[in-house]
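Moving on, here comes chain A:
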Amino acid sequence: MKKTILELKDIVKSFPGVLALNRLKFDLKSGEVHAICGENGAGKSTLMKVVCGVYKPDEGEIYVDGVPQSFSSPLDAYRNGVSIIFQETSLFEEMTVLDNIFLGHEIIKKKAGLKLLDYAAMRKKATEIFDRLNTKIDLNACIKTLGMAQKQMVEIAKALTFDANIIIFDEPTASLTQREVDALFDIINKLKQEGRGIVYISHRLEEIFQICDRVTVIRDGQYISTRNVADTNKDELVADMVGRAMTNYYPKAQTDIGEEIFRVEHYYDDGFLKDINFYVRKGEIVGFAGLAGCGRTELMQSICGFTGKAAGKVFLNGEEIEIHNYNDAKNRGIVYVSEDRGKYGLIVDMSIEQNITLPQLQNFANNMSIIDTEKEAEIAGKYLKEFEIKAPDTEFLVANLSGGNQQKVSVSKALALNPTLLILDEPTRGVDVNAKAEIHKIISELTRRNLSIIMISSELPELLGMCDRIYVMKDGSIAGCFDRGEFTQEKILSIALD
Partner candidate 1 sequence: MKKKLLQKIIAAAMVCILMVAAVAGCSKTETTPQGEQGGKETTGGKSDGKLVIAMLPKFKGENYFDACKVGAQEAADELGITLLYDGPPQDQATNQKQVDILEGWIAQKVDAIIVSPNDPTAIAPTLKKAQEAGIKVITFDADAQKDARDLFVNQITADAAGKGLLEAAARELKAKGYGADKKANIALVSGSGTDANQTAWEAAIEKYLATDEYNFMVIKNRETDVYYPGTDETKVNAECATLISRMGPGEDQIQAAIGLSSMATPALGAQYQSASQKPDANAITLTGLATPNALKTYIKDEENPMNVGMLWNCMDLGYLAVQVAYQLKNGDITTESTSINAGRLGTKEIVDRECVLGDALIFDKTNVDNFNY
Partner candidate 2 sequence: MVQEKKRTASFLTKEFYLAIFLLAVLIFLWIFAKGFYTINNIMSILNTYSYTLIAAIGMNMIIITSNIDVSTGALVSVVCLASAAIGKLGLPFPVLLPAAMVMGIILSTINGLFITKTKIPAIVATLATTQIFQGVLPLTTEGSIYDLPATFTWLAFEAKLFGIVPASVLMCLIITVIALFFMKYSRFSKKLYAIGNNQHSARLAGINVEKTIVITYAIAGALFGVTAIIIATAGQRVTTTMGSGLEMTLIASVILGGTSTAGGSGKVIGTVIGALILCIVSPAINYLGISPNWSDAIKGAIIMISVVVGAFQQVKKKRVIQIPKEVLNNGK
């Protein structure tokens, strides 16, 4: 008889400006693999972080084996039989694989009254686990020398060292090779047969049908449905994930698409990107789809001159241009808006106006380089009004804005440069539903002004809703291209997943 080993009730968690989890519920039985499904930003990862003690829920209860629990840290959770494999690695870069796997729960042997680390035992256990995972990793290697996939395997190995009853996998296959994925599924099946409960977070529906027993769909931080995998199909899940009224979300403006303004031919960087060809027309929104690590961000950053050498031809308005650094791109009207607002996009401890003018400070200064703050406030005020950024004034610190409003500042900052081509990398990541719609509205408004836009997004519905054309990337090259009208989620996914 399968008993419930993990139960979440009415979990609420909010972050500054965002309600991430809204009365979510979830349950896990022993010996089952229960998938959590949802769009990016639906709250899957946040939910699991609440479970394992990274975040404290604002409201709600967590029951492990029927006992209410509240873990203080992932280690605390591990010790109580709940282990998690994080999506983004939480590994210590300068430390070895072995040290990382056993950090905080090292195997100790007692010798002459001293508690010593038992490297032999740890090594043995780690080797066993990696053998089970069918991977080879040098246990003495520093984490910083490993690739993403290897890091992911280390995370998995770390979780497996705990004899946990509940194991949470947060998009574990995002950067794994097929062989590694197969090995992982074997492990999951084995764990399942041992009677453990597994939470499997993924947006790859194929995988869910391959190994999961039940699937819970959440959307915008809310519980939508729980179904038996055997009784459902892809369409049903997709419908649950995407939800109602797609048209409201994606107010695509009808624009006349003009002539070609930007073209990239036979573009390579030193190793990863291979033979990239694409073009963008005036007033067009071109989407770039693909899985994590497929090279979309790398391509755009390389074109904009952020990352080292590259080979290939880049044309702007029919003229071949060379971009050595981002200034070259910026001055020609090619502007990039980073996916990571906090790290690359904005200086959160500066005010809205200061952020907007940063890339072109010289334009807001007199010939003595003295900044004209009134001019700054003026332009910032313009965007504040136009994009309805919710801030009391333009001197408001960006850090105090919600994600959506921060993103609007990011876009304002780019637009202030009067670009001809705007590259938006994940423009709606970490933004709540309403702000998403507003940002989409802004984007389509821009095309009406004859701006061309490249949009990278991991949310297919967003691309489907907004784009005139979608390129699909895979392993550093372009694997396909669809026009509006011919693209569907299935077509794109089949190429991206392949």
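Keep this in mind: a contact is a pair of C-beta atoms (placed from the backbone, for glycine too) under 8 Å apart; a residue touches a chain by one contact, two chains touch by 3 or more; residues count from 1.
How these were chosen: all candidates are chains of the complex that A comes from, given by their letters.
For clarity, every value in this text was computed on a predicted model and none was experimentally measured.
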Given options 1 or 2, the chain of this complex that touches chain A: 2
Note which residues of chain A are touching candidate 2 in the complex, please. 54, 72-76, 87-88, 90-95, 99, 102-104, 106, 108, 115-117, 119, 138, 140-141, 144-150, 174-175, 177, 269-272, 292-298, 301, 307, 338-340, 343-344, 458, 475-476
